[in-house]
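I have placed the structure first, in the form of structure tokens, so that the comments after it can refer back to it.
For this view, one protein chain was removed and the others were kept in their places.
As written, the chain order gives the labels A and B, with residue 1 at the start of each chain.
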Amino acid sequence: MTQAPEKTRPSVERPADAEGPAVGRPVDRVDGTVKTSGEARYAAEFPFPDIAHAAMVHSTITRGRITGIDTAEATAVEGVLAVITHENAPKMVPPGRPTPLDLSSMAPGTRVNYLNTDEVHWNGQPVAVVVAESLEAAHAAARLVRVTYDALPATTDFAAAQADATPVKGNLLEIGEAKKGDAEAALAAAPVSVDATYTTPPQNHNAIEPHATTAVWDGDRLTVHEATQGIEWVRKHLAVRFGVPAANVRVIATYVGGGFGGKGAVWAGTLLAVLAAKATGRPVRMALTREAVYRTVGGRTPTRQRVALGAGRDGQLTALLHEGVSAVGRMGGRSEAVGSQSQHLYAARTVLIRHSTTEMDTVPNTFMRAPGEAVGSFALESAVDELAVELGVDPVQLRTRNEPERSPTDGKRFSRQNLGRVYADGAERFGWAARDPKPRSMRDGRRLIGWGVASAFHMPIQLPADVSVRLAADGTVLVRSSFHEIGVGAATAQAQIAADALGVPVDAVRVEHGDSDQPVGPMAGGSGQTASLAAAVLEACDRIKREALALARKAPGSPLRGRRPAELRATGSGLFRADLPPGAESAGETYAAILTRAGRGYLEARTGSDNRLRAAAGQARFMTRFLLDRRRWVRAAIGAHFCEVAVDEDTGEVRVTRWVGVFDVGRVVNAKTATSQLRGGIVMGIGAALGEETLLDPRTGRIMNPGLGEYHVPVHADVPAIDVTYLDEPDPTAPAGILGIGEVSIVGVAAAVANAVHHATGVRVRDLPVTLDRLL
Amino acid sequence: MRPFAYVSAPDVDTAVRAIAEQPGAKLLGGGTNLVDLMRQDVERPTTVVDISSVPLTGVDELPDGGLRIGALVRNSHLAAHPLVRTRFPVLAQALLSGASGQLRNMATVGGNLLQRTRCLYFVDGAAACNKREPGSGCDAIGGFHRGNAVLGTSEHCVATHPSDMAVALAALDAVVEAQSVRGTRRIPLVELHRLPGDTPHLETVLDADELITAVEVPASAVAATSRYRKVRDRASFAFALVSVAAALDVEDGAVSAVRVALGGVAPKPWRAYEAERVLTGAPATEESFRAAAEAELADASGLPGNDFKIELARRTIVATLRQLRVEGGAA
Partner (left out) sequence: MVEVQLRVNGTAHRLELDPRVSLLDALREHLGLTGTKKGCNQGACGACTVLVDGERITACLALAVQYGGREITTIEGVAHPLQQAFVRTDGFQCGYCTSGQICSALGMLAEVEAGAPSAVTEHLAEPAVALTDAEIRERMSGNLCRCGAYNGITDAIRETAGVPS
């Protein structure tokens, strides 16, 4: 076989128990034991002696009005406590309009006020909820609720709906149009050009934990155990909808079984569980069936994209056009900013980026891992590959040759620019030099072998984050914040950061998270959680060190007497002079010594504010700073994917056989969890490349494969050993040098696969997923 | 799931009596299909007769070298059986390519044969489906039917039979033994399932009160050189788009014995008699394989979303026979 030998250089190079800083080390997850023993409890797993179970009834029409609901048969089922419909449901306050001043106003995925309206807006919208003593009774009775409708015409065919697309104007949070020069003219004049249309289908997150809520009212106080990536959004939103002060709502989400964006907004199940608990006066658990997740939680919206590239014979880009139309739910949803990476990735002399949306009567779409880029990169990076073929230039060279100095559309500076380096590293590890560029030139028996590349690009966001850090006299540390452990290893990372900041061992740090009683943490989204938290943890640790020093400076017997912070470093569970070896007599002292002498049990620092007004002001300040900063910098995590596929010559079956991904994600806090997360994005990208598609019947707008049997996420056998590395250099403009890593690695994956398939077979597939029927 | 009366049957007699006495009763084998469909309200038995501990779990060698397989033998156990692995590799491979390790440990031979279609509209109560609700129409024909059939269909239904195991058994001339209060009868496996015609809800020739007790696979020399090729969207844990069970003997460059059956393309495990006829005695060449595949699929007709299966089936037949020729030659 024409194939470079597999490189087995380990991705993780520093041992877990190495001396020195904790940050960067492959520390085991702090929740490893509870997750491998079954002890970790998820939202549907909190016992209450009088728990009642809720099940949804979904509309079977797409748009219209309910003309009648017959609940008699369902109510008669033994064990049924209530059948809640729009005719008898307690009132909910309608959701307000989203405002950029309070991001939590974006919490509801939709304007629909469930069970407070007789209107139906999509096929599968909840129209009733059954509450029963048992799961069996609830689900059986839900089948017996008879609903009649007056149906109205609906828009359910994306292909047809595109005719009605309207341009996205764009604002600070959403990309509309970006322009430089006259790209159409440059394209027409270009000696070499490609101009093609690409499509991507709807997709669903499919976290293995289905959405679940356990809701308990106690008077006007509410506690919910929730599968969410946005505790604070849930808390504020429930308070608004049920007319209680936010302080009365407690949201607990210690462990969340995956999210990928699907647990970011507040969806019907959450609201209806709380509503059902209110209606029945019982603790209610709403554990969504997999089908209910598909019917009531939005996914990634379909797109149709045009990418046109013009270049000189030297491969220098003279024109880059990326136009995308995506569907949005008529009752909510957002544009899929497919041109996001195209604004910054390559130095084109002229650029035109345009987005438009068309409304459809579907469940509101929502963010899914790298919204915009994940599917936008499929079009852009496929087109770049097509151009490389046209030019007869190596696709790696074509990309690195067009690495921009400054962002091509707006002249912004890059906080770092390492595209050339990640490609060089990747090419080395993959053995790219051995590639014969001719399609169908490499084979292994009857399998055609292809190699493809694509760039990854993602701009992580930053979020406000409050934390409290408490340093106890025994040298242990407690970090608290209502952030989310959805699998990213967030608690482990913050333990490492606090450990280094205070100079204590990692296992001296305990991290409490996932409870709205804690200081308000960031949502798990936009790849922003770890860096945002790190900034706050560092600030809090800094204050603690200052306070410790303040105690020691005044103490007559302390070796730190009269010292200034700049002269000291935190190490050995205390503060020591940086100019002396830490072991040296009188170099400094431990926190234990300082606190004991001062008679203090602990020192505590808290960032952010408990005061509502001040917290709101703080959030507004944060947003302003964030947006200003965005105007100044392009701060992006980037990467280069190298992929090998084997395509069965007879059947067209595509299998990914090798993967190398090299990333620049700023500082890596935990080599182990970062590697896993980067791999996870690649795995999800392989799914999008080869199989994932939510089948929305264009005749009815009904999702026809609402299950894991028919929606094909990758299985073990689809995934080869994935070689992931990263540059591991701090980004000087980012908190603690950390860029986010949650999303970047999915970006470009589908294109790398499709490019490899083209190399293997000579067939260019421009429509995802690349199923075998497209290759016959 | 609707409520039902639960009866645990310790033996065949109790079970057949129970289903005879209770109209609306269903047998429960491993439950991997029945429980799923009951939960989706597609199956609504009023009584469930649990036969999972009925001792029909033997795999016994018949005097001629064939096998008698108890209906309650688990799919995984059958696949791991030494006689299956050595004499009927196509059967072991078909079983092992189906579902997952966990499901194969639950699934029984009888249940596997009688599992129902995976047509997307069959399991959705909101859709029109003649199989689920006779006379309601067929939403698959104008909708998503990528997984549906291209052979043996009717204007009323284009569903496939999803079993892998049954395809191998069809190629192996297996015979199904069924028992009821009226007695026992033997049905060739290829005659067990019906084509949809205008009664797609009638899927087999079994009566509602019949219990499959065993499947017999006659001795077959050609079966020693056999294999199952399953083409699917994932590398594992997915139903077949197309599958081929084949066995091939070549003597002096000519096909001396051949068996071919297809899965994923028809409402029943599809024995490719036409292909076998073309091949028998023909030179064991790529051209003959292709001609046989063409002949078998001459009457195939697809819909826009599954037309590709016709060409895919042709290619998979050729590829499987080609590989068997190589393996047979090497053996």
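The criterion applied here is as follows: a contact is a pair of C-beta atoms (placed from the backbone, for glycine too) under 8 Å apart; a residue touches a chain by one contact, two chains touch by 3 or more.
Computed from a predicted structure; not experimentally measured.
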{"item": "Omitted-chain contact residue, chosen from A:Gly230, A:Pro522, A:Gly572 or A:Pro714", "value": "A:Pro714"}
{"item": "From B:Thr46, B:Ser100 or B:Ser301, residue that would touch the chain that is not displayed", "value": "B:Ser100"}
{"item": "Residue among A:Asp70, A:Asp102, A:Asp118 or A:Glu136 touching the omitted chain", "value": "A:Glu136"}
{"item": "Interface residues of subunit B (partner: the chain not displayed)", "value": "1, 3-6, 8, 28, 30-32, 35-36, 39, 48, 50, 52, 76, 79-80, 82, 85-86, 89, 92-93, 96-97, 99-103, 105-106, 230, 234-237"}
{"item": "Interface residues of subunit A (partner: the chain not displayed)", "value": "28-29, 31-42, 44-45, 47, 134-136, 140, 205-210, 255-260, 287, 289-290, 485-489, 672-673, 675-677, 679-684, 707-709, 713-717, 719, 721-722"}
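Throughout what follows, only the chains that are shown with their structure count from here on.
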{"item": "Chain centre separation in whole Å, for subunit B relative to subunit A (CA means)", "value": "42"}
{"item": "Complex contact set, residues of subunit B against subunit A", "value": "1-3, 39, 41, 118, 120-121, 124-127, 139, 142-144, 146, 231-238, 241-242, 308, 311-312, 315-316, 318-319"}
{"item": "Interfacial residue positions of subunit A with respect to subunit B in the complex", "value": "60, 123, 136, 139-140, 143, 446, 650-653, 655, 690-691, 695, 697, 699, 702, 704-705, 709-710, 712, 714-718, 771-773, 776"}
